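Apart from one protein chain that is not included, each protein chain of the complex appears where it belongs.
Labels A and B are assigned to the chains in the order they are written; within every chain, residues are numbered from 1.
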Amino acid sequence: MPADAVISVRGISKRFGGLLALAFIDFDVMPGDIFGIIGPNGAGKTTLFSCLVGAVEPTSGEIRFRGERIEGLPNHAVVKRGVVRTHQIVRPFREMTVMENVAVAAHFGAGRRRGADAARRVRDVLGRTGLAAEAHALAGTLTIGQLKRLEIARALATEPQVICLDEVMGGLNPAEIVGAMSLIRSIRDSGVTVLMIEHHVHAVVGLSNRILVLNFGQKIAEGPPQAVLKDPAVITAYLGDN
Amino acid sequence: MKAFKASLWAASAIFVLAAPRFLDRGTLNDLWNLAFAVILASAWNLLGGFAGQVSLGYSVFLGIGAYTTVLLSLRGVDPFLTLPLGAILAAAFSFVIGLPAFRLRGPYFTIATIGVAEAVRVCASSVSFTGGSSGLRMPAGSFDFNLNYFSMVVLAILVVALAAYIKRSAFGRALAAIKQDIDAAEALGVNSTRFKLAAHALSAAVVALAGSLYAINFQYIAPGSVFDFRLSLSIVLMPILGGVGTVIGPVLGAIIFSTLQIKLLSIPALRDSFLFIYGGLLILVMLYEPHGLVGVGRRLAALAASAFGTNRRIPDAG
Partner (left out) sequence: MQQLVSVTLSALLAAGLYATMAYGLAVIYGVMRIINLAHAGFMMLGAYVTFTLFSRFSLDPFIGLVVVGPLFFFFGVVLYRAVGKSMARSGATPSIESLLLLFGVWLVLQNLAYVIWTGDTQSILTSYTMKSIEIFGVHVGVPSVFVFLASAASLIFLNVLLKRTYLGKAIRAVTQNRDAALLSGVDADRISATAFGLGTAFAGIAGGMLSTLMAFTPDFGRSFLLKAFCIIVLGGMESVTGVALGALVLAVLENVLGAYTPVPTSLQDAVSFALLFVALVAFPQGLPALFARFERKAIR
């Protein structure tokens, strides 16, 4: 495996009862990558993220973050090391304000900030994600677009080195998608490696420098976007046999 | 508004501290009871309200505090010196229960705590050092009502202040995050087990302190009184009635609860209706306003705001 990879995954699989949700997946993510993960529904993409951050324990295989094995660590410990994920179905703390939501991440993420230091970080993140105006609104009152940005804001506030974005563009209108794409680029430009699951193939191709394709828990292709989209296996998976 | 609230808190504190100068013994007794109730309710609220982990086993910690004090006093230790030990023992026991039990979520945790509390009660009634069903008496000559009064009241003020501090701290935010979505909290780096254990230990220690002071004041304890399931029940009922997860909720709940208790005891016809009233209140709160009195207050404030056309935010009861 490449020595300078940020994330190295070897032989990861996850079994839920009789279902093999992930089957012996290998891949590496380099610093500064925007690494896209695509595949039909039920391909195991979200399960892969869950394994990466320790929300579920993989049945087999190893995951390294900067050379250190992190599989089997609890979720919060992985976050403290600098790997964080967002949720496809947003999970805000609805009875807290937007600011408090982000503050939790600033306090307990890799940055471990307290007091005024945390407040500065929160303001900064809210500014970057365009939520400054909503800082004092209860999270339960936000629109879906705002909630998606809140997911990203909280993840950023943990000060990650790797951020795993799970369909942050789902349910957004075209204008919002353009905004989200430039936000993701700016995250990468600030030195954070990005992994993203996305249904909008157009957006993934536009952003990623590498793409991993999953189907029924199997890796069916990996490589630069244009090459991957021409792969017969990928075309079959998306369009069917004929 | 904030300054108004703070001065109201301060005025209440000064009032109860100065009360022995102008109130009679009976009223002071009622205030002592109120302070006791405030401590139990606010302490439970640290775990049950802030972190949303509803335990029905808090009588255990009260019993640990009370028994530590009585057993050591009987061996010649000054009762007030036993307080820290009782608190430490209760915190340690909370850890022993919590470490496995916090793997359980929501109601499963609640059921486990009933199991622990009942097991402890049954054990305490059948071992000899607790005095069995006949209980234990404090050694004679260690009673000073004013001292008892001040200790309980000061502890109550400290606990409410502590709750207010925690509510605004990073610790309090972690607890609130755990309550609202434990997986999302973990996904942002919150070590939920650690914070639940910390809140449990802190509230257990506070309840044990109150238990010690209870033993000192009543001079007599028995497993049937300090490990009683109904005690655990009233500890839960007060914050729920007032409004879980807020600072003022448990205090309001305690005020209503101790007033009810005093009034009910003085009306013979109602003496046997405790459970009707507690059960009925619990049902009403759960059916109509899970945020308790604080929730009712918020609704009224919202109603008033819309009636007067002002654009004020719904005040957060802190």
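The rule is short, and it goes like this: a contact is a pair of C-beta atoms (placed from the backbone, for glycine too) under 8 Å apart; a residue touches a chain by one contact, two chains touch by 3 or more.
Every value quoted in this text rests on a predicted model; they were computed, and no experiment measured them.
Trainee: Can you list the shown chains that the hidden chain touches?
Mentor: Result: the unshown chain touches B.
Trainee: In the complete assembly, which of B:Gly52, B:Gly211 or B:Gly295 touches the absent chain?
Mentor: Touching the chain that is not displayed is residue B:Gly52.
Trainee: Which of B:Val122, B:Leu265 or B:Leu303 touches the chain that is not shown?
Mentor: B:Val122
Trainee: In the whole complex, not just what's shown, which of B:Pro107, B:Gly141 or B:Pro268 touches the removed chain?
Mentor: Candidates B:Pro107, B:Gly141 or B:Pro268; residue touching the omitted chain: B:Pro107.
Trainee: Counting contacts across the full complex, list the positions on chain B that touch the omitted chain.
Mentor: Its contact residues with the unshown chain are 52, 54, 100-101, 103-108, 110-112, 114-116, 118-119, 122-123, 125-126, 229, 233, 236, 240, 272-276, 278-283, 286-287, 290.
We adopt the following convention: only the chains that are shown with their structure count from here on.
Trainee: Find the geometric centre of each of chain A and chain B from their Cα atoms only, then give the gap between the two centres in Å, rounded to an integer.
Mentor: It comes to 42 Å between the two C-alpha centres.
Trainee: Help me check something: in the complex, which residues belonging to chain B touch chain A?
Mentor: By the definition above, chain B touches chain A via 170, 173-174, 176-177, 180-181, 183-192.
Trainee: Provide the residue numbers of chain A that touch chain B in the complex, in ascending order.
Mentor: Within the complex, chain A contacts chain B at residues 53, 55, 74-77, 79-80, 84-85, 87, 91-96, 100, 103-105, 107-110, 114, 118, 154-155, 157-158.
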